[in-house]
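The complex appears here without one of its protein chains, the remainder shown in place.
This part shows chain A:
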């Protein structure tokens, strides 16, 4: 209702207008409701996307849950109900429990290696210096490469005797592992971790650089006036203000590491001797190679549960501070 209208009606005592002025929309229902036309429009445009999501995401997810309680080899009807036996098999399987450990090693390893490296590189690259663009590109290129392609490249580089890595090491007098980087069970997981670091460091640096852009210039000026050194400024100003970005990056890194699949599938296939199996390679192997779809379904549900609990815990314990600060 316009104020002019209200004033007019009260002050002059003229009779009420039969129609409201055009500027005032009718507010008969609650302010949140939208007219049916608009709702229909939204429904019209959203339905195809929802249908695709239902077909390609919801349906497969629900199917996996359904398969997980049957003994099924992929052929014929789903009629051999086994309850939670597949879950028991998965949790009893050493290969799966090892896979969970490998995933956790990748989660922790990625964070403790990439975080300090990423922050240090971001701080360095945030200064004006020669060759900055080139350095940024070099660090970021691996992240842009498709994971499968990066895996194939590293697979060739890491070949014993004929690979470039062994050749370089031989050239500077170092001895590579006897059975090769990818053929020695004790070493291979660390090699995978190194390749993953090479691949994903670029993302960390990119995010941290973006985070540094949001640090107000005045703070640096103030620090400078107080006579703080470059190192002190970074430690007291940049890094604390980078906090929300770091916490978000950790979350992304954690979820990525829990689902780690492509790189390992290409580099090692989970071997040698299951030394690099992750939950994802385990379930793909059980499903597509062994046709134990029930076991694969159960493993995927366990993978989901672990990822969900970790994400939720992280949300509650760590990310909560960020949302509170903003609110």
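As a working rule, a contact is a pair of C-beta atoms (placed from the backbone, for glycine too) under 8 Å apart; a residue touches a chain by one contact, two chains touch by 3 or more; residues count from 1.
Following the convention adopted for this analysis, contacts and distances are computed from a predicted model.
Peer 1: Unshown chain, UniProt name, "Aspartyl/glutamyl-tRNA(Asn/Gln) amidotransferase subunit C", "Electron transfer flavoprotein subunit beta", "Carbohydrate ABC transporter substrate-binding protein (CUT1 family)" or "DGQHR domain-containing protein DpdB"?
Peer 2: Result for the unshown chain: "Carbohydrate ABC transporter substrate-binding protein (CUT1 family)".
Peer 1: From the listed residues A:38, A:214, A:232 or A:289, report the one that touches the chain absent from this view.
Peer 2: Among A:38, A:214, A:232 or A:289, only A:289 touches the chain that is not shown.
Peer 1: Can you work out which residue in A:126, A:159, A:197 or A:259 touches the chain that's missing from view?
Peer 2: In the full complex, the listed residue that touches the missing chain is A:159.
Peer 1: Who touches the missing chain here, A:68, A:188 or A:238?
Peer 2: Considering the complete complex, A:188 is the one touching the chain left out.
Peer 1: Can you tell me which of A:73, A:97, A:214 or A:232 touches the chain that was removed from the display?
Peer 2: Final answer for the missing-chain contact: A:73.
Peer 1: May I ask you to list the residues on chain A that touch the chain which is not drawn?
Peer 2: 48, 52, 71, 73-76, 95, 156, 159-163, 178-185, 188, 268-269, 271-274, 285, 288-292
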